[in-house]
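The structure's right below; bear with me while I get my questions together.
Only one protein chain is missing from this complex, and each of the others stays in its spot.
Up next, subunit A:
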Amino acid sequence: MPRIAVIDDEPEFLDLLPPLLAGSGVQVDCARTPEAFFALLAQARYDAVLVDFWLGGETSLGVLDRIAAEAGDLPVILVSGGGGGHSAEMAEALGHVSGVAVFLHKPFRREELLRALDACAQP
């Protein structure tokens, strides 16, 4: 069963993810902070991690760097709805410069997320 982690400081988003993926066979672990995610990563193997572009009022680019350094082969799906002076177009470009596998524009549908997970599973 594919297993993914999600890092987002918005509890509403974290609450939405498990029901969104219900019945898909994907197991979801949620983390409200990068530290919580890295604690999960020390104990489990993930097929992908969803990271919000904004975490705690800052961009998540530093978190992406840490994921690349500590789990270089873990595919990252970056998500953003824009805001904070950076459009989603800008967030997508910053994500790809930082090596993310897929970008998703919030709000996204179940099918888009499943397609993104499929893309992450490709060798």
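Keep this in mind: a residue touches a chain if its C-beta (ideal position, glycine included) is under 8 Å from a C-beta of that chain, and two chains touch if they have at least 3 such contacts; residues count from 1.
One rule holds in what follows: contacts and distances are computed from a predicted model.
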**Complete:** Matching the hidden chain's UniProt record against "Aromatic ring-hydroxylating dioxygenase subunit alpha", "Nitrate ABC transporter permease", "DNA-binding MarR family transcriptional regulator" or "ECF RNA polymerase sigma factor SigH" returns "DNA-binding MarR family transcriptional regulator"
**Message:** Among A:P2, A:P18 or A:G82, exactly one should touch the missing chain; which is it?
**Reply:** A:G82
**Request:** Using the touch definition up top, pick the residue from A:A39, A:V97 or A:A119 that touches the left-out chain.
**Result:** A:V97
**Residues of subunit A in contact with the chain not shown** = 59, 61, 81-83, 85-90, 93-94, 97-98, 105, 109, 111-112, 115
